[in-house]
Each structure stands twice: as structure tokens, then as C-alpha cells.
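Presented below is the structure to which this report refers.
Just one protein chain is left out here, and the rest sit where they should.
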Amino acid sequence: MSLYERLFGEPTVAAHLSDDARLQAMLDVEVALAEAQAAVGIVPASCVDPIRDAARADRYDRGALAREAALAGNLAIPLVHHLTRAVASTHPDASRYVHLGATSQDIIDTGLVLQLKAALPALLAQVDRAATHAAGHARRHRSTPQAGRTWLQQATLITFGLKVAGWLDALDRGRRHLAGAASQSLVLQFGGASGTLAALGADAAAVSRGLAERLQLALPAMPWHAHRDRLAHLACALGVLTGTLGKIARDLALLSQTEVAEVYEAPREGRGSSSTMPHKRNPVSAAVALAASVRAPGLVASVLAGMPQEHERGLGGWHAEWEVVPELVLLTAGAARSVADALENLVVDVARMSSNLAITKGLIHSEAVAVELARHIGKPAAHALVDTCCRRAVSEGRLLVNVLVEDAGVTRFLTPDAINARLLPEASLRQGEAFVDAVLAAWKRSEERRGEHDT
Amino acid sequence: MSLYERLFGEPTVAAHLSDDARLQAMLDVEVALAEAQAAVGIVPASCVDPIRDAARADRYDRGALAREAALAGNLAIPLVHHLTRAVASTHPDASRYVHLGATSQDIIDTGLVLQLKAALPALLAQVDRAATHAAGHARRHRSTPQAGRTWLQQATLITFGLKVAGWLDALDRGRRHLAGAASQSLVLQFGGASGTLAALGADAAAVSRGLAERLQLALPAMPWHAHRDRLAHLACALGVLTGTLGKIARDLALLSQTEVAEVYEAPREGRGSSSTMPHKRNPVSAAVALAASVRAPGLVASVLAGMPQEHERGLGGWHAEWEVVPELVLLTAGAARSVADALENLVVDVARMSSNLAITKGLIHSEAVAVELARHIGKPAAHALVDTCCRRAVSEGRLLVNVLVEDAGVTRFLTPDAINARLLPEASLRQGEAFVDAVLAAWKRSEERRGEHDT
Amino acid sequence: MSLYERLFGEPTVAAHLSDDARLQAMLDVEVALAEAQAAVGIVPASCVDPIRDAARADRYDRGALAREAALAGNLAIPLVHHLTRAVASTHPDASRYVHLGATSQDIIDTGLVLQLKAALPALLAQVDRAATHAAGHARRHRSTPQAGRTWLQQATLITFGLKVAGWLDALDRGRRHLAGAASQSLVLQFGGASGTLAALGADAAAVSRGLAERLQLALPAMPWHAHRDRLAHLACALGVLTGTLGKIARDLALLSQTEVAEVYEAPREGRGSSSTMPHKRNPVSAAVALAASVRAPGLVASVLAGMPQEHERGLGGWHAEWEVVPELVLLTAGAARSVADALENLVVDVARMSSNLAITKGLIHSEAVAVELARHIGKPAAHALVDTCCRRAVSEGRLLVNVLVEDAGVTRFLTPDAINARLLPEASLRQGEAFVDAVLAAWKRSEERRGEHDT
Partner (left out) sequence: MSLYERLFGEPTVAAHLSDDARLQAMLDVEVALAEAQAAVGIVPASCVDPIRDAARADRYDRGALAREAALAGNLAIPLVHHLTRAVASTHPDASRYVHLGATSQDIIDTGLVLQLKAALPALLAQVDRAATHAAGHARRHRSTPQAGRTWLQQATLITFGLKVAGWLDALDRGRRHLAGAASQSLVLQFGGASGTLAALGADAAAVSRGLAERLQLALPAMPWHAHRDRLAHLACALGVLTGTLGKIARDLALLSQTEVAEVYEAPREGRGSSSTMPHKRNPVSAAVALAASVRAPGLVASVLAGMPQEHERGLGGWHAEWEVVPELVLLTAGAARSVADALENLVVDVARMSSNLAITKGLIHSEAVAVELARHIGKPAAHALVDTCCRRAVSEGRLLVNVLVEDAGVTRFLTPDAINARLLPEASLRQGEAFVDAVLAAWKRSEERRGEHDT
């Protein structure tokens, strides 16, 4: 484990993407291959156990594998050598059947697929955790008035629940896309030297099927050694999800500013506070997710840039995936965990949301009055009229409402009560609340569907 | 039209993404909005026609719009001003109802959605054209032997049909993903100032529905002004498809090399040949697709990097999309057109494929013999034996088969006939042919499904 | 001019990067080539004028050029054809000498170099404008207290001048790097078909020298047709400068928030204000620079990704540069212009900076007291003591200073006067002011050096 793996990653996902797991996944492919070949009679049944017994990652010298991989150009070549020697040491006959008819890429690609398949549930669990906490906030704050902010300026009213519903809705889409990309992308790679499985002769199809079954992977129409679009789609889904997590983190960080202070991540022992600056509430979780959203686009671009691979096996593009794809998965998992942490520990200061709304002395509600007036005198005239009142409110340091009720142009069409009604938050938030409800309902349906199918 | 738009783009797609089309799409949203509002009674029925009449892009001064957009920060603000003035000049009352309850982002985002929806069919048509020609080659060359090449070295036999089937399979996946992303992503954006549609009061839902119906766009659970994952998914699908097109182009370019010369794009008047170097067959189409595959990853990364947008409207991230997303669509379309052109005009030199196989004096078939021998003496011994024969063949400049049939270690297990049988291409290509068949069948099913649903 | 070119670009730079300018720059290379060849006697002196006369971009049909470029794969091929025909129409003999010994890439690359060289001064002028205004703010606000903010939390005091000095220092470095990269990168590309200038025989060196002189470009040791590191360095310098402009824009946008409001860009007619939301001060300029900083990294990545070009002329990587490099220059220029605009029109609210410092009730000064106490009782004990006082101040809603002067643990070592002195901004800002002075002095030296050399 590297020093920053815990900060930027997620432990369970990291475990599935470790070097150990990488070796074991490759060895698991070799075992399943021997089993599938035994089932069709290419490999004697007695030779499978010795291969399985030897296929334990902890038996092999990592330093030696790293050195030999640096020479060979990939990890499968030395790993197959070591495995073969290990099998030969106890069961010379069986060693003949190690890696039969396969090529390095079969083992490396399918090994990676196995790792990703193992790692993704823990990542999705963090997304679900984030979504669950978001749903809670959306429900609780469905009608909590908050300044909507565009261009980083207070614009018109929203509810905090609506903001969070936006997060939830995007998380739900991102999760669905990622699960979909995984189920379409994580398929068996098995093609032999050039993708024809020539070395297996007439048994090729049966061995492929057997291998796919044993590894519980779908069997594609043909091997994908030189076509990396499946992995690229998965990388993209990770990149988009990380973008959404970064969006949520950015909102959280902005809302946590000393001058805004509408939400903050509850400080924990060792997190978020500063001994020299005790007033600080550092949005540590948000920073982690934002860091991931800075890094993920470049990693996605690397996967895409590597796609135009040469002929039946790429030169560079393929090699680039080996470290980039796991890194991207780990960063996305870390971002999801961080956002889940932040949402779980989020302190929401409703009073501050309310007092921040007063900063503009009611100008934030000016649109609502203008819209009402426009029904009487048209949009341009209404805007001009309200604009004048706003300027007067600002220049005289008064609340907008007090200026409006004195303005004859306004009161000709709107009574003070009507003005006040338009300035009441509740009046303007009905549709926002309906959006919250719609998102919560959609998310619930997503959850139920998942309950049925599982991912 | 810029000087390079025809080279790197596609005319129909370019037309839908032009500045004219951008203005018109935004105006179309304004018209549909007025119609939807008239339907619920917010806008007098008599005011719709004047708005519709004024909503023609060619009426507006582009220079003025560009200058005012540079001040305002977006195009919707000046466009709405100009539209309002134009309506007012003939029908002052109607001008009050222009852009009612909407915000700039509603118009810009939904306008972009309309442009993308209009542009994508022409892009997909090019992908289909590429796929159709690929399918033809795959079918025709299902059994045409060709060197499989890994690490840019001849490895073992494949068929040209199998290589092309790989292209077809990836095109089919890429098309499906893009169509899927489009249908999920290209939805109405309509939220008003901060996403609550507050200015529309109780009519918000009805107007939203009416607007979506008129524009034939799906209505999302809530506005997506600050959540750009839908666009990002679409951008990713474009990026992945361009990667696949780049992969095909790379293969074509490599196969066209003077020293390989197995395929080439038939020169046309003005394309691919050089007056000073008449022997050249420049893979111009391939270069265009490769250029797109160099540019697309960076554009996708820009879209992803822009996702963490601030609060209810982004600052920079949103603005970045305006030029990046259309550029990405145009490049992908150009790449698809180019690959389709290349495949349509592809000259396949089967004789050269065959003679290139002879370069290694039969060593390319050594794996096949080794696999057969391994059944008798195990993999390691078989490899060692064949390796010795190969080295002798190379050092003595003889064909491998002639060395093999003289080697006692080999002939103990394999008769000359058996050796020859293993060296015959046909023997090793059965499974490759089956892969071709599977891909063709899957593609046919895709086509049929499309015929039913249309995209 | 596209609709968004004014918003995201800069007019003078845009003019130098237009399609017209692209054609003219290529034609200028052809003219200089003929002149240089006439000087060494390869081209009759009488043939130069006809070529020069025909070399006016406005003579040529853009639509035809675009169509033919789409076939030929680049713009030089049809442009040379058109130029040759135009020369031939008045002076058949001279037409023989058009483009003699050159290749398309010579014209395209050197043409791009000419465009970039012409465009950069206007870009640098915007950077200088931004720097000059920054220097003014730094000088004026050298001692204006402002909250330093880390993790978006108020941390300890800085001065606004120090913040701006950081901007200025980075602008100065970015400008120097860009000018340096330009002077090293913008050199003649002239190599003929494969980079040997073979077609010019013994005159190659003399023609190269003459061409470089006429175009006022440095002559590199050898042609760089397949090595794009010079352009990539330039792209990187643009990318880094845009990153710095984005940093400044981000700070401006954050400082302009409704809840912070320490600075804002003075609204101009048509910019920054909203008729429906009159309280808004949209940081439009900042958004433009931020958009550039979202887009530039992807464009830089595209240039870098295109570098591994094949043999003596790239396939895709080279083509990608044609639109990407100018786009990057234009975006950087637009970002520089926007930041210069923002800084020129910046309203600085010193009173608000001061009142924002009071938000934490003095906790922002706690570090200063802790540091002083640490001299007496060590860092850990001092922090613990101040921490306790801070918590009391927060829980009781009192100013920190009032809590401190009552705390026996504190007053044992610090008199109320000493406490007040530590809490006075001035005490802690000496070194910050020295930094401002150092940056201003360094910038002045940069300016003077530029005055001497000019860029």
C-alpha cells in the first residue's frame, strides 16, 4: 500500500487492484484454462490439480517477476515460466499443460477483467452510500430555502433539497452507466497468438465456452485483443462518475467557505480542523474528490489515446492500460468514498442559509415580482420598473420590499400583500419541490431494480 | 465553412453545427416555448405567430451578436434582445412574451441538444456506411490468409476477414453506444433562473411538458443545468467511437505501407497520389481518422474536466462545452466518413498477403507444428525442438518445412503429410472463420433491430 | 469570424489566425522561396514578380480550396495548384518556378510559424496589460489586510497586494516562458520531399539561408518535419500561461461571490449585470478565462499525443496540429484579454475585506498569538491554550481578544497590549509586504529587459 492510497483510494477496491491481486487473477485464468481443457480432454484430468496447487500468488518472488517482466515486456511471460517450473517441480507431466494455446494477452486482459469485476462492487457500494445520504438530505431539506447561485452570484431561491436532488440524480445516472459499462465490457479475452485460437484446433470453441463459464464471464463474438473500446467505455463511465463526484465536492467546498458556511463536514479526530487555526473546517473529503476529478480526465484521455492499436496486438497503447485503468478505478472509488463520507457527516446550517438570503436585501426575490408585474405590463416594462426599485433599495440601503410597496408603478398592479406573497420563498418553490420528489422516486425505482437484478 | 472543415469534418453534420444552425436552434426553442405557454394560456395565442415569424436566424446581424455575446458572456442574452426587438417592431404586445420564464442556459443547452440531435443521424449514417463496407470485406475475405501481426511482427496466421470482422464488431458496439448515449442524453433543459421554474408558478410543469413535446425531446426528472454528465456521456461515446475509427485507420495505414502493400485506398483524382512521387499511395482517409483520434481524447478530457461546475450554473466549465462538444461531433463524423471512404475504395491485394506470408520462410507456421508436437512430447520439449529447426531454417536460408521433414525428432511423431497439413493455412483458420461468422450475424441483428426502432 | 470568437478570443490574434491569414502566410512562403531561389540563380529574376503578384489570398476561391484540400489531404497541394495556374495565366514561364524544390509540409509548417509569429505580440500585449494592472493593484494594496484563505477557509491574514503580487509574478514567468518558447520554436521548416532538399542540389543551403532571411526566421540545424517538440513547447507555454490566467480568474470569481464581495468587475453596458437579477455582478471575464483553462489542457495533450509521428512525415499527428495549435493560441489570447479586462475594471472593496476579517471573531489571528506564546511555553502547550480560548470565544459568541485578555494562562506571558499588538494586522504583514516589493521589482526588471530587446 502506498502512502497516499488510503487518502485517494478505497481499501477494498485497492486490495482487488493490488499487485498481489493482479498476479492471482492471472493465475486464476491459467487454472480455469487447464480445467476447461481437461473438460474437453486436451489436458489429462490428473494435471489440473498440480496446476491449481501452484497457482497461488504468494508462492512467487515479486522482485524476480518484476525484473523478468521488465525484460520480457509483460508480466505474463515470466509468470507462466514461474508457474510452469513450480508445477514441474512436483508434477513434471502437468507442467506441459500450463498456458496451453493461450497467449500473454489472454492472461493479462482476462486477469484485468477479473480484477475489475471483483473491485467494482466495493466502488458501487460507496456510490450507493453517497446516494443514500444524499437522498436523506434531499428529503429533509426538500423545502429548506437556500440561495440559488449562478456565476457564483446569488440568483434566485432554490431549496437545499433541490440542490442535493441534483446530486442524487446525477449519482444515480453515473452508477447506472458504470454498472452497464461493466456488464458490457468485462468479458472474456481469449484468442491465442493472433486471435484465432489456432493452437486449440477443433477444441477452440469448447475451451472458450468452458473458460468463460468457469470465470463467470460473458463470451464475446470474437476476441478483443486489438479493440479496446470495451475498456475505454468503462474508463469513460468512471471518468463521468468522477466528474459528478467532483461537482458535488465543489458545491460542498463552496458552501463550506467561511463566508458562506451553510454546510460543513463535521470535523473528526485528525480531520478537518487545524491546531493553529481552530476556526477552520477544512473540506478534506471534498478536496479528495476534487483531486480525483482533476486527474480522471487525463487518465480517460490516455485510455482513449491508446485505442488505435497496431494490428493484432498494440505497441504502447495496450501497455498504457495496465496501470492507467486500475489507477482510474481506484481514484473513482476514493472520490465516491470521500463524497459518501462528506454527505454522511454533513452538518447543515439552515439558519445560515436563511440569513445568507438576506445579504441582497431582498433583491434575490426581484425576479418573482418582475414576473408578476410582467403579466400586467409586459416583461420589458416590468423589468425596468423593478430594476429602478432595486437600485433605490441598494442606494438607500433598504429592503426591496419596503421600496416596492411605496412605488406607485408597482402598487397600481400589486397590493402590498401580493408583493409580500411573491417575495415569500414558499410561493416560488413548488416546482422545485416537485423536482425533488421526482428524483427521489426515480432513485427509489433504480434501487428496486438493483434489488431484483443485483449488479 | 472553414478551410479544413471539409477535410476533417462531414458536410451534413457541419451544417447542423454551424453558427447559423446554432442561432436557429436557439430561436426554435424560443418559438416552442411561446407555443407551449400559449397552450396553457400564459401567452396570448395571437402573440405566437409574431415570435415565430421573427425567429429566423438569417434576420440577425452576426457581427453584432458576436460583439454583444462577448460582452454579455453568452449568445442567448443578445439573441433574446434582438428577437424581442424584432418582434416588437411588428407586434409590440407579443414582444412581452419572448423568453418568458426562461434563462439563457435553457436556450443555450436545449439549443445545443437540438443541434446534436439533428447532426447525429448523418454521423451514424457514415458509421453505417463504414460498417457495411467492412461487412462486405469480412464476408469476401473470411478465409483469405494474412499474417497476423503482434508487436508489429508477423506472428501467426489470421484471415483478412477476421481482421475486418474485428473492425466491424467494434464499429457496431461504438454505434450502439453512441445511439444509446444520444437517446439518454439529448433531453430538454428547462429550469429558469436557478432551476426551479419559479417564474412560471403553477404552470411550470405544463409548460415543461409542452416544450418537451414540441421539441420532441424527453423530459428529465429535473433540469440539468449544473450536472453535465449527460453531455459528458455523449462526448465519451464520441471519443470511444473515434478511437475505434483510429484503430481501423492505423491498420489501414500500416497495411498500405510500401513494404507491406496488402491493401490501399484506390487513388482518386486529386487524392492519394503525388505528382513528384508517382509510386505513392498516400492513405489520406486514414490520416484524417488518425488526426481525429489524436484530437478527440483531449476534447473528451476537456468536457470531463469541466464537469465540476459551481452551484446552479458553472463558471468556465459550462462555457467550455459550447465549442468543444460540436467540435468533437464534427471530428467524429469526419473520421467516420473517412473510414467509410477508405473501406469503400479499398483495394485488397490477396496475392501480396500471400507473398508476405513467405517472408519468414514458414516460421510463421512454427507454432502450429509446436502445438501438434506438444501433444506427444509436451510443450517445453516441443518448443525446444521446433526452435532448433527454426534456427536451422534461418541460418541455412531454407524453408521451415524442408528442415522439419528431415528432423528425426519431429518425424518420430509427425509424418511429412501431417507436417504439411499443420503448415497449411486452412487447418488453423477454422475458429477464425467462426469468429467472422459470429460477428457478421451479430451485426445483422443490430441492423435489424435498428430497422425496427430507428434511431 | 465565428459567433464565439470575440467572446473566447482576441480580435487581433484572431485576425492573424484566420483562414485568410493561413492562406496568405503560405503564399508568403512561396514568394520568399522564389525570391531566395532567384537570388542564387535557380529562378529567373523576371519570374519572381508574377509569382508575387499572384500570391494574394483574396484571389482564391475558398470553397474550391476547401473541397480540394479535403481530397488532397492538405491545403498546400490545391493552393500550389491554384497559384501555379494564376501565375501561368499571365506569365507561363514563371509558373514553372512555383514551389520549386519544396514540399507541402514546408509551406504548411512555415506558414503556421509565420502566423504564430504575427499573432503572438498581440497576445503578449494582453498579458502585459494584465500585468500592468496587476502591478497597480499590488502597489496600491500592498498593505491592505485581507483574509488569506486555504481550503476555501479563512486561514491567517494576508494583504490583497500580496495576493495580486502572486498573480503578477506568475504572469511575468508565464510571459517570459512564452516569449522564450516562441523565439526558440518559431524557426524555418524547409526540407523538401523527405527532408534532404535533394531537389535543390548544391543550392540547398543557400536557398535555405535566403528563405530564412527573407522570412526573418531562424534557420535550424536541420528540418523538423517529423519532430514537433518545438511546437509542443510552444503549446505547453500557452497551456501554462492559460493555467495562470485561470488561477487569477478563479480567485477573482471567488472574491466576487455575493457572500464575499471583496472585489468585482465593474459592470459595463451589456456585461455582468442581469435585468431580472439586478443584484448580480457576474464575473464574465473570469468565466472566459476559466473556460480557456478548462480547454487548454486537452489541447496541449492533443499536441503532445500527436508527437510520435511516423518516419519523415506524420499520419494524423501532424494533421491534428493544424487546427489545435491556432485554437490554443486564440484561447490563451482570449483568456489574457479577459483577465486584463477584469483587472482594469476591478472594483476593490477594502471595507468589505476588513469586515470579512471579522467573521471569525478574531480567530483568524489565533495563530499569531499562539506563535508568540510558543516562545514562552513551547508550541504544543501554546496551541492547546489558544485552542481553549478559541473554543470559548466561539461558544460564547465573543471576540477572541476579549477571551484572551481574561485568561490567566495567556496573561502570565502576554500583556493585553502585547496581545493586541499580535492581533493587529500590521504586525504580521511585514514579510508579505517585502514579497510584494520583491515581485514588483522583478517585474520592473523584466519590463526593462523587454524594452531593450523587444520580443
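Structure notes:
Residue numbering begins at 1 within each chain, and the chains themselves are lettered A, B and C in the order written.
Just so we're on the same page, a residue touches a chain if its C-beta (ideal position, glycine included) is under 8 Å from a C-beta of that chain, and two chains touch if they have at least 3 such contacts.
Only a predicted model underlies this, so the values are computations on that prediction, with no experimental measurement involved.
Screening A:E5, A:D387 or A:E433 against the full complex identifies A:E5 as the residue touching the chain left out. Annotation: of C:H137, C:R313 or C:R337, C:R313 touches the absent chain (contact as defined above).
Interface note: of C:G111, C:G210 or C:G239, the residue touching the hidden chain in the full complex is C:G239. Among the residues B:P145, B:G201 or B:P283, only B:P283 touches the chain that is left out of the figure. On the side of chain A, the interface with the absent chain consists of residues 1-8, 19, 22-23, 62-63, 65-75, 78, 193, 246, 249, 253, 268-272, 276-277, 282-284, 286-295, 297-302, 305-306, 315-320, 322-324, using the contact rule stated above.
By the touch definition given at the top, chain C reaches the unshown chain through residues 84, 93, 95-101, 148-152, 155-158, 162-163, 165-167, 169-170, 173-174, 177, 192-202, 204-205, 220-224, 226-230, 232-233, 236-237, 239-244, 246-247, 249-251, 254, 290, 293-294, 296-298, 300-302, 304-305, 307-313, 315, 367-368, 371, 374, 378-380, 427-432, 434-436, 438-439, 442. Residue positions on chain B in contact with the hidden chain: 147, 149-156, 253-254, 256-260, 275-284, 287, 297-298, 301, 305, 356, 359-360, 363-364, 366-367, 370, 383, 386-387, 390-391, 394, in rising order.
The working rule: only the chains that are shown with their structure count from here on.
Of all residue numbers used at the contact between chain A and chain B, over half are used by both chains, marking a mostly same-residue interface. Averaged Cα coordinates give chain A a centre that lies 24 Å from the centre of chain B. Shown for chain B are the residues in touch with two or more other chains, namely 193, 246, 249, 290, 293-294, 297-298, 300-302, 305, 315.
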